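Sharing a structure below in structure tokens format, with a few things to ask.
Every protein chain but one is kept in place in this view of the complex.
Showing chain A:
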Amino acid sequence: MTPSALPLGDPAPADGILPAQAAVGAAERKFSLYTHIPFCAVRCGYCDFNTYTATELGGGASQDAYAATAVCEVEFAARAMAASGLPERKLSTVFFGGGTPTLLPAGDLTAILGAAVEQWGLEDGAEVTTEANPDSVTRDSLAELRDGGFTRVSFGMQSAVPHVLKVLDRTHKPERVPQAVAWAREMGLNVSVDLIYGTPGESIADWETSVRTALSYEPDHISAYSLIVEEGTKLAAQIRRGQVPGIDDDDHAEKYELADALFQEAGLSWYEVSNWSRTPADACQHNLAYWRGDDWWGIGPGAHSHMGGVRWWNVKHPSAYAGRLERGESPAAGRETLDSDTRELERIMLTSRLNEGLAINTLRPAARKAVAGLIAGELVDPVKAFHGTLVLTLKGRLLGDAVTRALLD
């Protein structure tokens, strides 16, 4: 969950004390925890997340010590928040992402979770998710996670088609996914799968196969992402050199529409541009916290945090990160305190992507004026707009950034 390039921002103080703005109205906001696990067995060619293979880090030492370091930041976070005047709040959601969290022993993950729960406590029925690669879990490890408090697992399936998985550099065999999903179910975990569409060489039929296969596992939740060719990745270089074909927006659009139709047919509804769930309760509550602008602390190298319009991010490299915490310093590399215009921009950008929508009467007059044009362009649902909420149509979801831009000027 942590893209490798860090934003430019203001310096962050070593004591981790937050600007006063962070605490304003905090009691009314939910509080979540993200934990980044920056390790993967291999680096997939398309991926630019902040993650490292053992060889890149020169041995497994940092992996072994990682849980302890992360716990250090948990404790640091609790102290810094209290010192910054933030109220005591139980954790509303917890999410372990990566990288590949399940590359660490389940006990490491539950230890970090345990430390967090010890600090803040956990709301009743709170969602606790980990991302997992299908070949990095076993029946036993899933059982251990469940016993340690995890409620949900999100598998990186990406595709069911071998040649597509190959272009994506995925190491797992397609058959591994239903096995992993079955184990998770057996443990009573809520299950999600991630899919990627628009991989070079993926036909419409290939994509339909992937969608239908994913649906056959009857997950509670599916995320379907369009493949983004990130600068500096191996995939970008392959495309530049002409070794694999480039990606095409029309192809993406067609696949999105196809997936949306098949998901609906199977009883899953969209709640965010790239996310579908079986019931509203199955929607990923942690992701919703991001879209809704709630507060969260991000643990781990390169992790991002947000409290009341203050955003900050940690140093990227695991050893720099560990060094900071060893010295008792904040691992933050930079931060920004958003002004009201920027907060409004973010609010529009984030909530307009949600099916629950954006209350039109909260918009500024200029933005409100743009709504009529968006309805005329069939980007916004007219009936819901009539009732006061801006909700994207299917066409509008595909042109979501254009909608945001229209609401910004």
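Convention: contacts are C-beta pairs under 8 Å (C-beta built on N, C-alpha and C of every residue); 3 or more make two chains touch, one makes a residue touch a chain; residues count from 1.
As a working rule, contacts and distances are computed from a predicted model.
Peer 1: For the chain that's not shown, choose its UniProt protein name out of "Elongation factor 4", "Sulfite reductase", "Tryptophan synthase alpha chain" or "Amino acid ABC transporter permease".
Peer 2: Matching the unshown chain against "Elongation factor 4", "Sulfite reductase", "Tryptophan synthase alpha chain" or "Amino acid ABC transporter permease" yields "Elongation factor 4".
Peer 1: Kindly state which of the options A:E218, A:D249 or A:E326 is in contact with the chain not pictured.
Peer 2: A:D249
Peer 1: From the list A:K30, A:R146 or A:H306, pick the residue that touches the absent chain.
Peer 2: Reading the full complex, the residue touching the unseen chain is A:H306.
Peer 1: For the chain left off this view, which of A:E73, A:D194 or A:D282 is in contact with it?
Peer 2: A:D194
Peer 1: Pick from A:G16, A:G97 or A:P174: which residue touches the chain that isn't shown?
Peer 2: A:G97
Peer 1: Considering the whole complex rather than only what is displayed, give the residues of chain A touching the chain that is not shown.
Peer 2: 1-3, 5, 7, 9, 34, 97, 194, 223-226, 228, 249-250, 252-254, 256, 273-274, 287, 290, 296, 298, 303-306, 311, 313, 336, 342, 345-346, 349-350, 377, 379, 397-402, 404-405, 408-409
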